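Note sheet for the following structure.
With one protein chain held back, the other chains of the complex are shown just where they sit.
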Amino acid sequence: MATNTGGLSLTQQRQRAAFWFIAPMLAALFFVAAWPLIRTIWFSLTNTALSDLYGGEWIGFDNYLSLRILESGRWIWRGTLVDPAWWNAVWNTVRFAFVSVFFETVLGLIVALVLNAEFKGRGIVRAAILIPWAIPTIVSAKMWAWMLNDQFGIINDIMLNLGLIDQKIAWTASTETAMYAVLMVDIWKTTPFMALLILAGLQMVPRDIYEAAKLDGVNPVKVFFRITLPLIRPALAVAIIFRMLDALRIFDLVYVLTPNSAATKTMSVISRENMIDFDKFAYGAAQSTLLFAIIAVFVSLYIWLGKVDFSGEGQR
Amino acid sequence: MAKIELKNVTKSYGAVQVIKGIDLTIEKGEFMVFVGPSGCGKSTLLRLISGLEEITTGDMLFDGERVNNLIPSKRGIAMVFQSYALYPHMKVYDNMAFGMKLDKTSDAEIRKRVENAAKLLQIDHLLDRLPKQLSGGQRQRVAIGRAIVRDPRVFLFDEPLSNLDAALRVQTRLEIAKLHHSMSNVTMIYVTHDQVEAMTLADRIAVLRDGRLEQAGTPAELYEHPNSLFVAGFIGSPKMNFLTGKFAEAEGCTTLGVRSEHLEVVDNSPWTGEVLHVEDLGSDHFLFVEIGSDEPVIVRRPGKATIPVGTRVSIAPKPGHLYRFDKDGKPVR
Partner (left out) sequence: MSGQKLLSTIGFYALVVVIVVFSVFPFYYAIVTSFTTGTDLFKINYWPRAFSWANYETVLGGRNFVRSIWNSVFIATTTVVFALFLAVTASYALARVRFRGRGLLLMMILAVSMFPQIAVLAGLFELVRFLGIFNTPWAMILSYVIFTLPFTVWVLTTFMRDLPVEIEEAAIVDGATPWIIITRVFMPLLWPALVTTGLLAFIGAWNEFLFALTFTSSETTRTVPVAIGLLSGASQQEIPWGPIMAASVIVTVPLIILVLIFQRKIVAGLTAGGVKG
């Protein structure tokens, strides 16, 4: 009997091709992501300086936390974990992340509900809300810095005219309002993105459910809380976590809008400052490693909550 | 041109076995139809023959040559897909020429073969169009044309008519039959869930059920000598009447089968009941008679309906047209 088992089978041919298709991508990701991450973690365990990247010595976890007992018997704790500036940054970041994501979700939901309704000019509204999203963060920061300018800013003018404030506020410079300024800009810029994600979820809700509710005479508010919200909850949860991850690593807006303000300095900002500006390279690396760990927890949460379908076979 | 032999072929996806050991020989030039309810494994079997899926165990031979792991393009097959699967960005000509271009066939040869096939299928005026500019029926022809130009040993059809409307389906069915006559040396394998398509097209039919071959034979064999209750019920329209209980016991079997056209209205018979419903098709008509069996018995009679709903009638099978099955669904000889 003639056999024809020579040559590759279809599955083998495809799997071999898949290997060669994926290998360059993996190599690139290893080169720019995995390796630098490993090096960052390594640096965080040394006393490397910016000016001499290869002169660092292994100091274990001293950048994170170390204890020295003086002869006098005093205990001295050192390291990021007892650094008030770091905890201030953590607090700033967390506060920023929760508040901004909360408002973005609520406002995004409202915008999404508006866009999900059918009305004349819907296309214009959708185009309009894409504008804040399309503007580079740095540009938004500058635009708002101008609008929030204490003397010549239009925001102060509007608020004075409306009687909301009785004297001009130095929004970005004052420690009391700097965070509000950052939040304002971030919410303005990111709500559209949120709205689009939520809108995608809304559009998957079958229309006839609303028709049925309408026929039954259910109050619209009730429809929203009893029908719409539960149905879009998965999409909403994923969008929130997605945004949360982004908010936790915020850097550029804070850096440009409120430079050197302790009231807004976030984990990313303080890490870079130590690493590059203050010549505490290894110390900054330790802080960025901590941020990585926090975000890693959120990523796991996203993958778990999002029930992201990796097999590519189910769903849809 | 190919004789296809399947020897104890199985296919598993992980722990799930979908083809559970099939032995079947398809002769050269034969038109074989795989038929069965959805999920019976008929499409999987076709894909195993095409090489798009690989068999798990067993052997598959084309003209005595083992092709178990051979890639589809080297098997000498051509396939017509349910959705036509035309390349949307290529003109009809390029759709048909694509395989030959990959084969490095000369341009002149490609042109000749595409034009011949196009003429045969009467799509030669469409060669410069894109698939989206064609009607469903035209797309179907292009898909067939793409298969013809490959000059295959085996022609595979995967439910090719299921996306067409009823009228076009009958017409295309006829064309596929004509194609088979004009390419009488090419083996054709055709998958469908529609037993009418199977009956009208096939030289032989293979009825599949739950990953196993239930029966293979000519349409007449399957119709006249079904070797299981399942085949008896699957082949033929309307479905064969099945009677159980006292009706079957009287004949010494578990299930008694009788086709609607083998029933007559008689003056007196133990099978008596009320006419529940009448379907008049013009050329003939169906009576649905409630005689106390599980389901109403369907009687097919020629001409226009003459018996009104509600009438009590007696019906009896014509002699020699009873099918008797035991409790395992096997015929009682």
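The first chain written gets the first letter, and so on, giving A and B; residue counts start at 1 in each chain.
One rule holds for everything that comes next: a residue touches a chain if its C-beta (ideal position, glycine included) is under 8 Å from a C-beta of that chain, and two chains touch if they have at least 3 such contacts.
Quick caveat, the model's predicted, so the values are computed rather than measured.
For the chain missing from the display, the contacting residue among B:Gly36, B:Pro72 or B:Pro317 is B:Pro72, taking the whole complex into account.
Among A:Val114, A:Val205 or A:Val218, the one in contact with the hidden chain is A:Val114. Per the touch definition above, the residue from A:Leu183, A:Leu196, A:Ala213 or A:Ala263 contacting the chain not shown is A:Leu196. Residues of chain A in touch with the missing chain: 10-11, 13-15, 17-19, 21-22, 24-25, 28-29, 31-33, 35-40, 43-44, 53, 110-111, 114, 117, 119, 121, 124-144, 146-147, 149, 151-152, 154, 157, 173, 188, 192-193, 196-197, 199-201, 235, 238-239, 242, 245, 248-249, 251-252, 255-256, 267-268, 271-272, 275-276, 281, 284-285, 288-289, 291-292, 295-296, 298-299, 302-303, 306-312, 315. Within the entire complex, the positions of chain B that touch the omitted partner chain are 50, 52, 71-73, 77-79, 81-83, 85-89, 98-99, 102-103, 146, 150.
The criterion applied here is as follows: only the chains that are shown with their structure count from here on.
Interface residues of chain A facing chain B in the complex, by the touch rule stated above, are 1-5, 7-11, 13.
Chain B contributes residues 51-52, 54, 61, 64-72, 74 to its touches with chain A in the complex.
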